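Only one protein chain is missing from this complex, and each of the others stays in its spot.
Moving on, here comes chain A:
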Amino acid sequence: MNIETNHHIESPKEKQNRHKAMEAIKLLNTLREDFKAPIESMEYFYDLFERVHCKHESLHDDKTKIGTMCIQIPSEIIYALDGIPIRLCNGFYTDDEIGSDFMPQKACPLIKATVGHFASGNFSDKPDIVFSPTTCDQKTKAGSTIESFGYKFIDVDFPRTKESEASREYWRRSVKQFALELSKFQGKKLTKNNLKDTIKKIGYAQSLYNKLSDFRKNEIVPILGLDVFLITNAFFFDKIDNWIEATQKLINELEIRAKEKISVTGKSSPRIIYTGSPPIFPNYKIPQIIEESDGIIVADETCSSNRMFNDMVAVDEWNIYDMMDSISDKYLKACTCPIFTKNEDRIRRVVQLVKEYKADGVIYQAFAGCTVYEMEQRSVLEAMEKEGIPILYLESDYSPSQGGQLSTRVEAFIESLKTRRRNKK
């Protein structure tokens, strides 16, 4: 005596796909529907994420996919060797839960999610080889776990200091070694012309990002910080030419919006600089709370956004050696990751952003388990205090709950910024 319930039962892969699709669509619907004055050209990006994460479409079928684990692996070299760089830093809670079986309980959710993604082997664009710079402890150690799942995984030695000439030399050697390995893997030679072309192409993408950022300096802000995070996250995996075209189109629309003084915020919305652990799709928890609480993120200092685009490769002579060295320097010298022994650069960058973007305050988020960001909050908070810049420090993770407590704190901070601005006048 039983009711016939003969429905198909999902395989683990189908289940993971559904979970991720549900996470993704929730955020995409929020972005599409919940904010005022939506930007038409953003639909390209919403649709891109929906295709990849809800419909699980592959973007790069025919190409060799080169997985990267941090921003320090130079995309210029990957493109020059005819590969597609795919940054695998992951923001899905679904994968975080899968990764928990392989990582200590208190580990960083980003790394747990990344490991979980590899463990499942379920990629819309599966990497053929993975290069991982030895940045923070957890990422470095996660490499051997990922390798044990059967991936071709290569460590790229990254120094923990950037002050000395020795560290510079060390990293330049690592980058050369990386280029050599990849060249062997691809069976292709790195040529002067190819490298020059790709430096220029990525430089062009960076210049578009800078143009986009300029609009956020305006008193009337025409684009949400959330949308910008989505655009920069798309750079992780999108076809670069499509990304350039879509961003160009978006900039054209922003120009019109700027002229027509179309704003995505209220009149007194405090301007926020976002720093700390990177928002990676779909974990936009804190940015979403900020912008739903009438704050507007005008700039950020994170490795999933500003840090990817901020500094260009500066080449003196377009010969291969000079190009290689310039590329290496960009990824070391300009980097403000908290893994470095000293990191005055990061503080300088945040202060500079506050001034340039006329921000009212800074929100610093660290993932619970990301020790370096947790540690560095002390020096950043002190420095901001010295500069008289209000700052709020938050810890969060990938779990879908916890929203209530965090939003109360963010709301109170934003209200205090509003009061502060009023009293100034």
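Just so it is clear, a residue touches a chain if its C-beta (ideal position, glycine included) is under 8 Å from a C-beta of that chain, and two chains touch if they have at least 3 such contacts; residues count from 1.
The working rule: contacts and distances are computed from a predicted model.
**Q** If you look up the hidden chain in UniProt, what protein name do you find among "CoA-substrate-specific enzyme activase", "Cytochrome c1", "TonB-dependent receptor" or "ABC transporter permease"?
**A** "CoA-substrate-specific enzyme activase"
**Q** Can you tell me which of A:P12, A:G121 or A:G266 touches the chain that was removed from the display?
**A** Residue touching the chain left out of view: A:P12.
**Q** Quickly run down the residues of chain A that touch the omitted chain.
**A** 1-3, 5, 7, 9-10, 12, 14-15, 18, 21-26, 29, 33, 54, 400-401, 403
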